[in-house]
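I am attaching a structure below and will ask some questions about it afterwards.
Of the protein chains in this complex, one is absent; all others appear in place.
We just call them A and B in the order they show up, numbering each chain from 1.
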Amino acid sequence: MYRFVLRRLFSGVLLLFVITTVAYLLLYAGGGDIARRIVGPTASDAQVALKASQLGLDRPLVVQYWDWLTNALTGDLGRSWFNGQLVSAGVSSRLSVTISLVLGAVLIAAVISVVIGVWAAVRRGWVDRVVQFVGVLGFAIPGFLIALGLVSLFALNLKWFKATGYVPMTTSFGGWAATVTLPIIALSIGCIAAVVQQVRGSLIDALRQDYVRTLRARGLSFNRVVYKHVLRNAGGPALAVLAVQFIGLLGGAVIVEQIFALPGLGQITVAATGQGDIPVVMGVVVATAAIVVAVNLIIDLAQGWLNPKVRLS
Amino acid sequence: MTETLLDVKDVVVEYPLKGFRREPFKALKGVSLDIRPGETVGLVGESGSGKTTLGRAVLGLAPVTGGSIKYRGEEISKASRAKRKELSHEIQVVFQDPYTSLNPSMTIEQILTEPLTVRKVERQTANKRVADLLDQVRLPQGAAHRLPREFSGGQRQRVAIARALALDPKLIVCDEPVSALDLSTQARVMELFIEIQERTGVAYLFVSHDLAVVRHLSHRVAVMYHGEIVEWGDGEQVTGAPEHPYTQRLFMAAPIPDPDRQAKHRADRIRLLELQNQQDLQAGAA
Partner (left out) sequence: MIETPLALPVTAAKVSLFRRLLTHPTGAASLLVLFLVALASALAPILATHDPNTANLQDVLAKAGSEHVLGADSAGRDVFSRLLFAGQFSLAGALVALAVALVLGVTAGLIAGYYGGWFDAVSSWLTGLMMALPGMVVLLAARAVVGPSMWLSMMIFGVMLSPAFFRLVYASVTAVRNELYVDAARVSGLSDFRIIGRHILTVVRAPVIIQSAMVLGIAIAIQAGLEFLGLGDLNIPTWGSMLNDGFINIFKSPTLVLWPALIIGLVCIALTLLANAMRDELERSRGPVKKSRKAAATAAIADAAGAAEKRGAAAVVHPDEPGADKSELLLEVTDLGVGYDQPDGSTTHVVNHVNLTVRRGEVHGLVGESGSGKTQTAFSILRLLPQGGRITGGSIFFEGKDLAHLSEKDMTKVRGKRIAYIPQEPMSNLDGAFTIGSQLMEPMRVCLGISKTEARKRALALLAKVGIPNPERTFNAYPHQISGGMAQRVLIAGAVSCEPDLLIADEPTTALDVTVQAEVLNLLRELQDELNMGVILVTHNFGVVADLCDRVSVMQSGRVVETGPVRAIFNGARHPYTRQLLDAILEDTAPRGQYNPAGTTAEPQELKGVAS
């Protein structure tokens, strides 16, 4: 078990390293004349050269990268080229908003999906058909369209929620809940649709397994077999889909934050992207990759718990 | 004397195992046998004995890491793709599972002409050949345009046999070809095998776990155990009066379909096991 955890941990760190390295090289090598963009087209060549040397851009790329990496390991991700703010501070202050949105959506999706998935797989018939059809629709409609719909219906027309803005959880839980409810719903619908399909599918597969009959023949009730054995066996594929969804939601959150004007990672990403503020973009990539690695690690451990073959081989 | 068709000498097959510096898995540990034209050699053993691997090694589907496999005196264990293509006229195969050995999306005609396309046979000749092959395995001509799923297990196995016969081979490796079939279907397919052999003079390497099947079909029999041949010789001799302790155990284990004789057989088996245990103990003490 320890070896399993260590191995997963090692491959996670490796993944983080590779992603950030590739991202750094692509971002800094592909950016063209960065200094020129920062000082503006009217600046003289001397001003451009000065800016470049101020930012260290005149050094070889590998040297710049080594510099960045050693600083990054101490938690220093550099400063924004445009407003001089610390990247680490900018990213971490917004991380909590994005994480609370995505985590909220995933947790809600997990619970709802299991309930609906079990219902559809066990009952079959019309229940199953309705769940499948609604699921397809939920999967098909892009999350930001749902968000737009929710904003115009509940916030602009019915005025049940505030359309935009954010209240930190520490200030007021009620205020926080009111501002994140619609975004979380918008994010979770597609996620629920995808996970329900997987839960339903793998449950139906698991229900067909021979051991279900054998366990029932030993005197265990159908419900007991479903909740203790079948669900656990169907859990692996469902968790894998949940992990994929989590990663997808990190992307979806960018747009949803924009619609609800939430001060999350998406906000600085969009701003930095528009300006070409590479250090900030790099900071966002590092943060996202770290979240992804952490999520994958958690999911891997859960898989190992569910399936002894994974952890013992 | 008669020439030898296939000569297998000290063949070793190893599969690399995943993991750093792991010893490869030895599926065959130096196996030798030979097949003469028109002969059936039965290869009997339990799961994991290596009998299927030997068949696959002859077909070029298993990695031979030692020894030699000679077909008409020519080394084929490391034959190139082009050489294999030539050999497809000489050596063919019938697999165990009639449900997965035929591509479900191809018609019977397409399946039977597949080996012919390698030869670049003309379409008309190919069609005639298909009709002829269906005749040989006693399937109706209408079968040509149907999909495998429309046939029963026994019929599918006939299609597989027809495919093997398409290029007039001299040797067919049969890998448990009747194991998945019902008893009466099994008997009919076996009769077909014998009849084809009588007519065409094809030789079989017949792999099976079923002693009765092997006994019924084979002129000579090899018994495999843990990647080695433990007994090899005349079919009647090996299946009638086996000498190797494992072969004896194997033959005593198969139940006889008669209640009274089986009761005696069962008692004999228990006596044999005790005797062998004692011998083992004595060998250990000595």
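Just so we're on the same page, a residue touches a chain if its C-beta (ideal position, glycine included) is under 8 Å from a C-beta of that chain, and two chains touch if they have at least 3 such contacts.
What you see is a predicted model; the values in this text were computed from it and never measured.
Participant: Among B:Ser32, B:Gln262 or B:Gln276, which one is in touch with the chain left out?
Facilitator: In the full complex, the listed residue that touches the missing chain is B:Gln262.
Participant: From the listed residues A:Gln64, A:Ser80, A:Ser113 or A:Asn233, report the one that touches the chain absent from this view.
Facilitator: Of these options, the touching residue for the absent chain is A:Asn233.
Participant: Which subunit A residues touch the hidden chain?
Facilitator: 15, 18-19, 22-23, 26-27, 30-31, 124, 136-137, 139-142, 144-145, 148-149, 151-152, 156, 194, 198, 208-211, 213-222, 224, 228-229, 232-233, 241, 244-245, 247-252, 254-255, 258-259, 269-270, 272-274, 276-278, 281, 284-285, 288-289, 292-293, 296, 306-309, 312
Participant: Need a quick check: the contact residues on subunit B for the chain that isn't drawn.
Facilitator: Counting only subunit B, the missing chain is touched by 2, 36-40, 46-47, 59-61, 81, 84-88, 91-93, 95-97, 99-105, 111, 114-115, 117-118, 138, 147, 149, 152-153, 160, 163, 167, 182-188, 190-192, 194-195, 197-198, 201, 209-213, 215-220, 234-236, 239-240, 249-250, 252-262, 266, 269.
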